[in-house]
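Got a structure here, written out as structure tokens. Questions coming.
One protein chain is absent from this view; the other protein chains keep their places.
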Amino acid sequence: MTKEKACDMRTGRISIRVRYSECDPMGVAHHTAYPVWFEMGRMELLRANDRSYRDYEAAGVFLAVVALEVRYKKPALYDDLLELESVVSKIGHVKITHEYALRRNGKLLATGKTTLACLDREGKLCPVPDSLRA
Amino acid sequence: MTKEKACDMRTGRISIRVRYSECDPMGVAHHTAYPVWFEMGRMELLRANDRSYRDYEAAGVFLAVVALEVRYKKPALYDDLLELESVVSKIGHVKITHEYALRRNGKLLATGKTTLACLDREGKLCPVPDSLRA
Amino acid sequence: MTKEKACDMRTGRISIRVRYSECDPMGVAHHTAYPVWFEMGRMELLRANDRSYRDYEAAGVFLAVVALEVRYKKPALYDDLLELESVVSKIGHVKITHEYALRRNGKLLATGKTTLACLDREGKLCPVPDSLRA
Partner (left out) sequence: MTKEKACDMRTGRISIRVRYSECDPMGVAHHTAYPVWFEMGRMELLRANDRSYRDYEAAGVFLAVVALEVRYKKPALYDDLLELESVVSKIGHVKITHEYALRRNGKLLATGKTTLACLDREGKLCPVPDSLRA
């Protein structure tokens, strides 16, 4: 991660090695692997900001996916080493939107977007904690 | 399936029992289980029309997901018995769009939409076969 | 299920349609799909005995897998309709052993065995409830 990137608290980058078990009979990553990677991306983005989703759940704050969109442009193949960029694009009162770009050697394979709702232990909507806004 | 349903070749209904392995630490089905169920729904819709996706692949016709959208309204819980409705909403020259509604006891839990592109063995776009238009 | 089968409270049978997402680039069900099916088999065996694993967890009784063995003899293919037989082969003080046979059209594809340990909410070993012994 370059120095400029480290300054941008809302963008994270991780590398992903495509697992054999994630690939289907077409020999490519199954389309449901991508949202799993997006989830990893936003959790590592939290960690890069010295926060952990595990701690939020322990404190009674749950982030549930309420909307998902993926556009698949080029297939990811077994054993590919991919780069995933995750960005917090919007933080509302009770929701957070992330956008994702998945690349292999700089070439865009897929884009995605998720909306998370902030829930308490009873599953009721609650305000996004300040620590997630910082 | 009622007689009226059988007459509608573009709508299919299946039941899904939520697997333990599909649920996450929140105790609900992980959001990536839903597109797996959608895939089952459109494949059973083919079967209800006396076609099988296995035969299409054997014949060199591949349907690859190029777009996915899901809206999650209420959580599906472990062991829930769900009803999934899958509809072919649009058939273009090289693409097919399906829409989905997932319910438990008639209550809507989620909706979804996928776009499939028709590919040949080399991964090139090809026209949707007539047998898929019937 | 035949009448004779219904009399045997320790044996259950379910049908499984192999999902596309469960298959790998070899075009066969990935080896990790089998223990997922075994889990379904033992949960349906509970249900056939008018019990539900969901209720046990709600009551604070957790059955955790502590040992797993699978022998793969013939591959299961995408879209295959499989028959899974699950048998409770041993019930100890704190553990339950199940054995499994997976077939397609009567031909044996795989066998398996799991040992479950009975845990309380704190993850401590506890005696198998009487209702699971009946």
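By written order: A, B and C. Residues from 1 in each chain.
Everything that follows uses one rule, which is that a contact is a pair of C-beta atoms (placed from the backbone, for glycine too) under 8 Å apart; a residue touches a chain by one contact, two chains touch by 3 or more.
This is a predicted model, so every value here is computed, not measured.
Counting over the whole complex, chain B has residues 20-21, 23-25, 27, 30, 32, 78 touching the chain that is not drawn. Listed for chain A, the residues touching the missing chain in the whole complex are 17, 19-21, 36, 39-40, 43, 52-54, 77-79. Hidden from this view is one chain, which touches chain C at 25-26, 28, 31-32, 35-36, 57, 62, 64-73, 75, 123.
The rule we apply is simple: only the chains that are shown with their structure count from here on.
Each chain gets one centre point, the mean of its Cα atoms, and the points for chain A and chain B are 24 Å apart.
Chain A and chain C have centres, each the mean of its CA atoms, that are 33 Å apart.
Residues of chain B found to touch two or more other chains are 36.
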